[in-house]
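Handing you this structure, nothing more for now.
A single protein chain has been removed from this complex, and every other one stays in its place.
Order as written gives the chain letters A and B; numbering starts at 1 within each chain.
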Amino acid sequence: MAEKVLMKGNEAIAYAAVHAGCRYFFGYPITPQTEIAAYMAKNLPKAGGVFLQAESEIAAINMVYGAAGAGARVMTSSSSPGISLKQEGISYIAGADLPCVIVNIMRAGPGLGGILPSQSDYFQATKGGGHGDYHMIVLAPSTIQEMVDITVEAFDLADKYRMPVMILGDGILGQMMEPIELNIAKTPEIIAKPWATTGTQCKRKKNIINSLNTNAPELEQWNIARQKRYDEVIANEPRAKTDIEGADVIFSAFGTSARICKTAIELLAEKGIKAGLIRPITLFPFPVYAYKDVKKPIIVVEMNHGQMVEDVRLAAPNVRVGFYGRSGGMVPIPADIVDYTLKFINEGLSEIV
Amino acid sequence: MKKIFSKPAALSGETRHYCPGCTHGIIHRIIAEAIDELGILGRTIGIAPVGCAVFAYNYFECDMQEAAHGRAPAVATGIKRVLPESVVFTYQGDGDLAAIGTAETVHAAARGENITVIFVNNCIYGMTGGQMAPTSLIGQVTQTTPYGRTRENQGFPIGICEMIATLEGASFVKRCAADSVTHVKDAKQSIKTAFQRQIDNAGFSIVEVLSTCPTNWGMTPEKALEWLRDSMIPRFPLGSFKE
Partner (left out) sequence: MEHGILLAGFGGQGILFAGKVLAQTGLICGKNVSWLPSYGPEMRGGTANCNVIISDSEVSSPIVTMPQILVCMNGPSYAKFAESTQKGGYIFVDGAMVGDDELMEPAGEITQVSIPASQMSKLANMVLIGCMVRVSELATWDELEEGLKKAVPARKREMLDANLSALKLGWDFC
């Protein structure tokens, strides 16, 4: 049997990133993600890489821009307020078609908010965040093992589509420990990056990493080409974990909320109600396919005031969609989800509570 | 026939967009000459700023990256850490380097980041049409200081070289000017020295070049050169701050 070790979610991401060939990390401390930086500070030098604590999140994301442009597998991580600061750089990275991995271990907002877990950066992560028409691939793990698997995949996806990939976790996933397989099965898919600015060696034409174009028709063509790549992502990459066989009511939730829903499903079963779960793993592209044949009402559970619920309503326009959420670092309690579900079923409740 | 003058290999053939009388072109040329003379074109990576020199990525023949406003030293850091054998330079104006990008500049210097910064100071925001810069002089009239910069309202100009020279990570800090043949020759030599420091892994190097902006200063190119000499140099004295 493969060796299993207990690891914190944050450390698991960092561990997997090193396995994935990430050798450069630029970050800035913020709770509750700092263990990622601490792990990298300790382990990247041993792996022949570089950890650098930047003077700000803004500097860190721009260091990522430079390193990604130079062809490296590179990562930064932060938590909500720090991710807001990185938005400028993320937009430039998207605009210059650079691959990188950005981790957001979400905490409560808005503003300084609080350090406790939250999922209130869903809009920011999936709908843009910074300026301009762009997307990141957004991956939402819900176990520590999945954080490992998704991190390795994140680097591959970033390189394949030349775009930033965000791993969207929350304070609980970052801080909790679960066993992971020490041996990571997935081999990173390292591909050539002939576009990188590595120095011409006077043997090729120069490469330029750039998002600027003052020629409007040309810039539009750049944007169209990028949108075509997004179309490929939408066609090829959406994924969800679905367990809705025979269910009378279906929960939809990502990350920690999905785990809490599972406990609620166990409690509902004791009351004779069969509930199912659709857990999006990619938040962009949103796994619309998973909702296509759903005939039963859906309850979206989030640690925010209703963000993913909009995408679920778009994906499942013909069924009743309810919402239950907590915010500010408060976490939904399974018993409360059960109460809401009973009301939702019995009273036709559909509005946000 | 003997060829006595030619375009440096590090300079592209692209027509530059700078205004008549602007000294950006001269500064581009001396950087390119320095790259040629050091034989480092194939391993040089430049970073263009936001501002008048935003298109610098078109004008050099080395690999180039275009950075967000003020972030060039951070971008340069990322590149240099991945490619420590490369020669990495940023080309930044006063707004980019000394206002929005002050943190990136100061911390790259403090880390002793092994990069070279070419700082073009003309005391004004050029690209956006002539607003006050962090280096604008007391009394200087700009679009956003129509009554002149005052110490009471906008405070004092920043002396970047003076500030950077206090940092242990900085190995070479020098202020030059692009107003005369003598000064231009000195600026070129200084840029060459700065690159050489980087090649020798000595740490952060910065060459500030006082430059003109006839368009936004509202002067003829000739008058602009005079203003540089008479008004800028007294406030921003030329010379070496750290060698």
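Here, a contact is a pair of C-beta atoms (placed from the backbone, for glycine too) under 8 Å apart; a residue touches a chain by one contact, two chains touch by 3 or more.
Predicted model only: the values in this text are computed from it and were never measured.
Enquirer: Touch partners of the unshown chain, restricted to the chains that are shown, please.
Expert: Contacts of the omitted chain with visible chains: A.
Enquirer: With the missing chain put back, one of A:27, A:95 or A:171 would touch it. Which one?
Expert: A:171
Enquirer: Going by the contact rule already stated, which one of A:38, A:85, A:115 or A:273 would touch the omitted chain in the full complex?
Expert: Of the listed residues, the one touching the omitted chain is A:115.
Enquirer: Please pick, from A:209, A:233, A:260 or A:294, the residue that touches the omitted chain in the full complex.
Expert: That would be A:260, which touches the missing chain.
Enquirer: So that we can see where the missing chain sits, which residues of chain A does it touch?
Expert: Touch set of chain A with respect to the missing chain: 4, 6, 31-32, 115-116, 171-172, 175-179, 256, 259-260, 262-263, 265-266, 331, 333-335.
We take it that only the chains that are shown with their structure count from here on.
Enquirer: Where the centres are mean C-alpha positions, what is the separation of chain A from chain B, in Å?
Expert: 39
Enquirer: Which bits of chain A are touching chain B when the two form their complex?
Expert: Listed in rising order, the residues are 24, 26, 50, 52, 54-56, 58-60, 62-72, 74, 88-89, 92, 96, 197-203, 206-212.
Enquirer: What does chain B use to touch chain A in their complex?
Expert: 41-45, 47, 54-55, 57-58, 60-68, 71, 74-83, 86, 103-104, 106-107
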